[in-house]
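As you look at this complex, bear in mind that one protein chain is not there, while each of the others sits in place.
For chain A:
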């Protein structure tokens, strides 16, 4: 199973690029359409793992979602179960990215609108004399926090349910894959001993 020469693995870059746009990238792509509401990715994050590595790679937290993107490695002899796991993880990653990016974006937008409306009511400017943006302290922001939480409650309930389901399925599939690998190894060991 383990070759002498370093394997040139394929990398599913579509998953990572799925953070900003669909299409392009080596290997297979997710079945997702274009992701809206994100700016095109900067060249800074067009990372490609070294060819000799046969593990997944995890990156720094995304600017919008704070989630760390994973680049999944596609082994040469990927079994159907392994492929199912990888594709499910990719799909979950995109779904998670979309939710949190939009959530954080709407929070920031709502916060700015709230601050500007409060400042207007006070008769103050958004930018003070030193050229810095004026912000409100936590006590003044409390109304916004409460409002935002209650507005997004249903959205969070749906997300939670879906997230728990996906988390369980991913872990279950990982368990199955791990079990099958161990089983295979034991099977081959028996064959070797037999020979």
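Criterion: contacts are C-beta pairs under 8 Å (C-beta built on N, C-alpha and C of every residue); 3 or more make two chains touch, one makes a residue touch a chain; residues count from 1.
One rule holds in what follows: contacts and distances are computed from a predicted model.
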{"item": "Absent chain [UniProt protein name; select from \"Exoribonuclease phosphorolytic domain-containing protein\", \"tRNA (adenine(58)-N(1))-methyltransferase catalytic subunit TRMT61A\", \"Protoheme IX farnesyltransferase, mitochondrial\" or \"Cell cycle control protein 50A\"]", "value": "\"Protoheme IX farnesyltransferase, mitochondrial\""}
{"item": "Hidden partner chain, residues of chain A it touches", "value": "39-40, 42-45, 47, 49, 53, 55-61, 63-68, 70-71, 96, 100, 103-105, 107-109, 112, 132-133, 135, 137-139, 141-142, 144-146, 148-150, 152-153, 156-157, 159-160, 163-164, 167, 170-171, 174-175, 178"}
